[in-house]
Structure formats: C-alpha cells, structure tokens
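Quick one: structure below, then a few questions.
Left out: one protein chain. Kept in place: all the others.
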Amino acid sequence: MAATDQPIAQPYDFLEQQFHTKQRGLWAQAWQRLLRNRLAVAAGVILLVILTVSLAADFSRTVQRYDPTVPDFQATEQNPSRDHWLGTDTLGRDLWARLLQGTLFSLKIGLGTQVIVLLIGVTIGMAAALAGRYSDTILMWLTDLAYAFPDLLAIILLRQVLLGRDWPIIGEGDPQIPGFNGVLLVTVIAISFVSWTTVARLVRGQMLSIKEQDYVAAARAMGASPWRVVRVHMLPNTLSAVIVSATFGIPLAIFAEATLGFIGLGVPPPNASLGSLIGSGLDSIQVHPVQLIWPTLMVATLMLCFTFLGDGLRDALDPRTRH
Amino acid sequence: MTKRYWRMLLSMLAIVAVAAAAVACGDDDDNGGSGGSGGATATSPSGGSAKPSGTITIGATQFETWDPHFSDFAQDITHFVYVWRGLYHLDVNDHPQPAMADGQPQVSSDGKTYTVKLKKDLKWSDGQPLTAEDFVLGIQRTCNPDVAGHYQYILTNIVGCDDYYNAADKSAAEKEELRKKVGVRAVDPLTLEVKIQEPQPTFPILLALWPTFPAPKHKLASVDAPWPGPMENVYNGPFMPSAYTEKASMELKPNPNWVGTPVGVEKVVLKYVDDPAVLNNAYRTGEVDATVANKPELDKLKTEFAKELQLYPATRTIGLEFNVTKSPVDKPEVRLALSQATDRATLVKVVFKDANTPTTSWVPPARNGLKGGEYDSILGFNPTKAKENLAKAGYPNGQGFPQLTLLLVDTQTNKLLGEFLQAEWKKHLGIDIKLEFVDSKTRSSRFNSSDFQLVTGGWQEDYPDPENWFLGLWETGASLNKTKTSVPALDQVIEKAKFNTNDEQRRQLYRDAEKILLQEANGVAPLWHTLAAFLVKPHISGMVENKRPGDTFVPGDWYIELWKTSKK
Partner (left out) sequence: MLAYTVRRVLAMIPLIVAIATITFVLMHAVEGGPFDSDKPLPPATLENLKKRYGLDDPLPVQYLNYLKNLAQFDFGISIANNRNITDIIRERMGVSIQLGIATFLFATVLGLGLGIFSSLNQNGIGDYAGVFIATIGAAMPSIVLAPILTIVFAVKLGWFNVLSSDYGFTDWFRGDFSNWRQVVLPTVALGFLPMAFIARITRASMLEVLRQDYVRTARAKGLAEFAVVIRHAARNAMIPVLTVLGPIFAGLITGSLVIETLFAIPGLGREFVRSVLIRDYGLIMGVTVFYAVVIAFMNLVVDLLYGFADPRIRY
C-alpha cells in the first residue's frame, strides 16, 4: 500500500458513517412523513406566512401601512374600511399595523421563551442523566423546586425585580439587542423560568433510556469519547421529543403573556403584544368588538397551527409511530 | 343555597320582623312621651307604610377590614355606614345632622369644648344599651397606636390624641396613662364631652365620620381588644349582616334597634365582584339591581340603559402632578407648557368616553363655591402659549428638552391616557416623553418617597370642606406634600385659613390658596373631575347621591335606609 496523504481510516469510522447515513435517513424519512400530513403542512405554511408578513411589516411601511404608535383622534374606533383594513382602535391607531406589531412581539416571546427553555432544560436534563448520581439528585431537587414554585408568583416577582432597571440588554441601559428590547427579554425570562422543568425531566428520561440502548453501548465499546457519544448518538435521539415539546410550548407562552396583561403586568407601550391587544380589546368588547376579534383570531390561529404542527412533528419524528 | 336554608332564613326574618314591629311600637310610645324631637325618627303621615319589603341586590366591592377605627378604604367605609352610625350623619348636602345625638352640639365660648347629648334609650342590635362610654371608646380606639388607625390624622386636634398615637414604643402602663388623657369623656351615660386644642369650624363634620363611630364596650374587653367580625359584632345602623361569605356576598337585614328613618327594604344583598365588566353583565341579566357602570362601555350603556344610567360628579380631581424639585418640571414654564399642550376636552372624550369632566380647577365646584373654568386662561389648552412657555424655559420647539418620565399604574385606561399625553406633547411641543407603567403599589411607593418627575394623580375628598383639599397637602414640608411644593404665599394663606372661625372669610382664603397653587401649576395641573357612573334598575327608589367617598360604589350609600324597591 502506497503512502498517501489520506489519513488512515479508523475501524469505527466506517460504522460511524453508517450511523450518520442512518441518521440522515431518519431525518429525511421524518421530513417525508411530515409532508404527507396535510394538516401539519398547512399549519406550517400559515405560520410561515404570518411570520413573514409580520417581519416584513417591521421593516417596510408599505406592508405596515400606518405607524402603529401614532394616534389619530379624528378616526377613533372605526370599523374595517378601505383605508383601515381592520379598523382603528380607541386612540385611532390602525389595527392592521397594531396586529402585525403585536403578532411579531408575541412570536418573539413564544420563540424566545422556547430557546431559553431548551437551553436550560436540555442542559439540566442532560447533566442530571449523565453526570452521576449526586448531580442527578441535586439537579432533580432543583427541578422539583422550580416545579413546586407557583408559576404566576414567580413570573410576577421576577418581572417586578427585573423590569425597569438600568441594566444592559435586559434593562434600559446600553447595549441592547436589536429587535429584543429589555421588556421583551424580561417577559421571556420570567415565562421561561417557570417552563423549563418539563423539558429537563423529558430530556433526563429520554437520556436515561437511550443510555441503555445497544447502539450507544456499541459506540462506547468502540472507544468513542463520552462527549462524542452524547453529541452524535444521544442528543439527536432526544431531539425529537424536545422539538415537539417546544412546538407546543410556543403558544402556551403566548397565552401566559396574555394572562399577565390581564392582571396589569403586560408589556407597556409603545410595545404591543397580542396579549396587550386582547387586553384593550376586552374593554371594547361591547362597544367596538373588532378590537378584540383580530388579536383573538390571531392567537387562535397561532395556537391551532402550532398544535397541528406539533402533532405532525411528533408523528413524523417518533420512530415508534412509523407505519 | 339550600331550600332548607331559605326556609330557615324566612322564618328568621319573620321572627325579626315581629320583633322589629314590637320594638318599633315601643319606640313610638317613647317618642310620643318625649315629645318626638323631630328629625330622623319622624314617621310619615301616610301611616303604616313603614313596613320594609323586598330585596335589593347590589354589585359591591369586598371590604378589606370591618374595623371603622382602622380602615381608610372607600369600600370599607361604604359598609360601615350601612351598619353603624356616629353622633351625626351627613345629609345630602353634606351638612352634619343628628343621628345618635339629640340635637346639635353645645360649643363652649372658646370653641374648644363640644358637649353632645345622646338620644334616650339607644340600643345596640343585641339589645345592650348604647351610651356615651361607647363613643369614648370609639375615639380612643382611633387614637390607639396599637390599632394604628389610618384616619387618626383627622382627629389630631382632639386633646391628647396625637400623644397617645405616637406612644407605640412606650410601656403598656404609659399608654394606659396617655389613653386616659385623650380629651374625650362621658359626663354621664347620655352626655359626651370632647375637648379640642384649637377651635375648628369643621369639627362637627368629624363627629359624623367613621373614626368617631361608637365601639361596643360590652363586646370589647379593652381598647386593645380585636374588633369582632361581621357576624359577631353588634350594630347601631339601619342594617346588620345576616349572612356573610368573604369575597362572595353579604346579606343585610334591618337592625331592630335602629332609631333613624325606618328602613324601606327587608333585605339587601351585596355581591362582591372585582371586575366592573362582569358586574354590568350581571346587571343585564338582573342578577344585580344596582352597580357601578363599566366606564369603557359607557357609549353603549348610554343607549342601552338610557333611563337607568346615572352620572354624578364625584369629589375627586385628577391632574398632572409634578415633583417641583426635579428637572425639567422644576421650571414653572415647563409645567405650564405641559398643561397648555393638553387638550382636556379631547382627552376626556377619547380616553374616558366623557365619563369625566375636563377641568383646570383643583377644588371641585361643589366645594369652592365657584363655577369652574376660572383657571382656563392660565392652564387651559393653548398650543401657541404652550410653545412660548417652553421656549421661555429654554427649550424652543422642544430642543434640548431633558428626559421626562410619566409614571402610571398599569391599567388599560392609563395606557390610553399615557399614549394620549405622549402624542399630544409630541405634536404641540415637539418633545418625546417616556412612559413608565408599574403596578399600583410601586407607583404609590415612588410617589410617597417623591421619587418621580411626573405622575397622574390627585385627591379624593375625605370630608366635605375646602380645607380637606389643602391641609397637609400643599404646605411646605406637609406630610402628604409629595410634590415638594413650596410657595411661601400659599403657606401663609393656608395658615390664616386653618382655624379661622369666620366661615365666609375662611372659604375665601381657600379660594385664594387655590389661585396661588395653580398660578404656576405648583405641584399640580388639574385635568379632570371624576364622574361617578351607576346603573340602577327602575324599580329602585331612594338612592340619593350625596358625593361621599363611599358613594363611588352605589349612589346613596350613605342613606341605605331610604332605599326602596317596588319589586316584590
């Protein structure tokens, strides 16, 4: 055999590749299954459209049509018309612009919450499952603690403690993350703080059961480093459950934000969320119902779409449901 | 509620009614004997119409505490006057009329000693005699540091009341000593004597308010004893509780030993509901007969319940309150500019659906004897003047205007209000202010420690006199002066007015004080007077509005005995 600059293949590389192929195959198959689920596809498309339009409105006045923060006292509480597609609110602001602004904000809350939930949940769940008995006990005790702590109290107190400070990023000081102001982040942090326990438990349970699977034992026997085993074999297999849980978590976070608005802890102007729009809509339920109808329809659409997408993802990703 | 319970309640009511009739007859005889001193007990000439009938259910707000010597919550005070009465009671025009007292008080020539005769044979609802000792105990409770009554400050003129109240850290024996020094004593069971430090023309009004209500000596072992709850307590007012579930409802029945105008209904049910929108729906279905109107719905209510919607001016003023020590609102021109750049008429129309009255006056017209509008030329909407003033302050067209934050409680209405003001000032002055929304306790905490630049706030009257709109509020360093207002001329006028026994002069001095206060928007630029809005079914009569703080819940809260219903 001539010397080449090709590195000499390690015996397990071959197997590894096979796993990779299989892995890719898994995702591809899942994608195929998802595409066959008409309801889930429709839900996904609708969500994409909503996200695109509300993002576009944030950048382009053509889509947004009116400034959502500028009142017009001559045109208050109008019903839908050619000028104002969805009507105007109590202060005469265009409801189309307001709805898009609120939708984007709520989507940011939903997605942002799930990002943080996954970060905390996966880390703690994984550490508990893999880092030995003592860490497991301590981490699960922490999880129990966060779980037994009343959600609403935690949200209210955290929000109270964090909101309106001069801190950077999560406060009003510099620097700020563009598109994610302090109010948004505090709301996200407060809601995530009470939502991560489910994911942590889920990940721990999945990891514990995968740890015992044959292919993991095989990979370990072949000398793969523990980190590699986790990264290549265990995380992807946990991921499906986590993705599904995150999909369901997004609308729940949007709901939670709406409830906060109900007790007077909603997002303050000039921000608007679907929750704050519903809040002001409720005041007008008898006099000018369109103010309530649009944000409610939007929340309902988001809830349904994420639910159907989540169901579709679960069916597609869960190997046990393969027909 | 079980049927059995209903039957029980009905039979109980029957017994009570019989007993009440018997007692009433006895009282009538007594009154006949003593020559019936007119006033409240006079029976109507039409004769036997006194028998109460029917039930009225009203939407109410759960009270916090049942203790009249402790509480300062409007919803509590509403309840207190249903079931207790003081020596006097404020009539519809807010003049004190004898209630438990037999005629007006005798005032000594130096104006510092009040002697009040009680009606004869007064009884608590359990039949025990109600004497001057009970009134002594009531006032002592309000002055008691361990009770920590919120309204002690209105009795500060009573001899020794402050000394006792400030003795929280002293030993029990020392407190007992100070208690005895409080200037109130029972000369005999029917005669109460109160000594005050300075002659105070408004003092008789205080004898009609809850801090001076009697305390049942036979129920309280000492001045420190805990105040019994609704079902354990005894009463001297027109009604008394017959059933109570916290946060749900209370039922009131006529008090058999009530000596005032005979009550008109045999049962009043208070339903405790937090959300006015819910209450209005309950009004629509007939679950409540009277309620506050949900103001955001006012436009609809005006047509839906054209005849049943009642709007009354409440004695409450809200405006822009400035912390005059903080830049930029330390400059009078800035304060005037902000006030003049606010279109109050549009504000009230858009944000409040005309559920308030735009104003530039601090004291409501009912109280200062003026017509209103006197300060429009100084504070009223005038964009040109506003721009001039801002330029005079050194910020032409808003250039270089420092950061200004408006602090608001997070409610739907306040969001609209804040955004309205923000937009108005941007439009007329070219300045960008910041809105900060916090929950109500945070707002109060910031306000009470003067940690704010600009808030919306104002005053809700405690008792019907112009002095209540100034004393302690606007004098330099006064305890409620959180805007840090300090105008020597204002201090002098208030000092002159304070214990002035010449009533006309006194009222004129307070009018002068208002002028000085508003001249440069010192501390406040009034925006609106609140209207109280109620829905009352047509079958109810006798809900007489008299603008008391308690009346923010139902009109005529202070005259529950006059309520009647034609529905059986």
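The chains carry the letters A and B, assigned in the order they are written, with residues numbered from 1 in each.
As a convention for this text, a contact is a pair of C-beta atoms (placed from the backbone, for glycine too) under 8 Å apart; a residue touches a chain by one contact, two chains touch by 3 or more.
Computed from a predicted structure; not experimentally measured.
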- [ ] Sort through A:27, A:73, A:147 or A:180 and give me the one touching the missing partner chain.
- [x] A:147
Task: Among B:102, B:126, B:287 or B:330, the residue in touch with the chain that has been omitted - done: B:287
Open item on the list: Can you tell me which of B:346, B:460, B:492 or B:541 touches the chain that was removed from the display?
Closed with: B:460
Task: Touching residues on chain A - with respect to the absent chain - done: 141, 144-145, 147-150, 152-153, 156-158, 160-161, 255, 258-259, 262-264, 275, 278-279, 282, 285, 292, 296, 299-301, 303-304, 307, 311, 314-315, 320-321, 323
Open item on the list: Tell me which stretches of chain B touch the chain missing from the display.
Closed with: 1-4, 63-65, 67, 70, 72, 145-150, 152-153, 162, 165-166, 168-169, 226-227, 229, 245-249, 271-275, 277-278, 281-282, 284-285, 287-288, 438-448, 459-460, 472, 479-480, 482
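As a convention for this text, only the chains that are shown with their structure count from here on.
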TODO: Quick one: which bits of chain A touch chain B in the complex? Just the residue numbers, please.
DONE: 69-71, 73, 76, 90-92, 160, 164, 264-266, 268-270, 276, 279-280, 282-287
Task: Complex contact set, residues of chain B against chain A - done: 277, 280, 296-297, 299-300, 346, 350-351, 409-413, 415-416, 418-420, 423, 435-440, 442
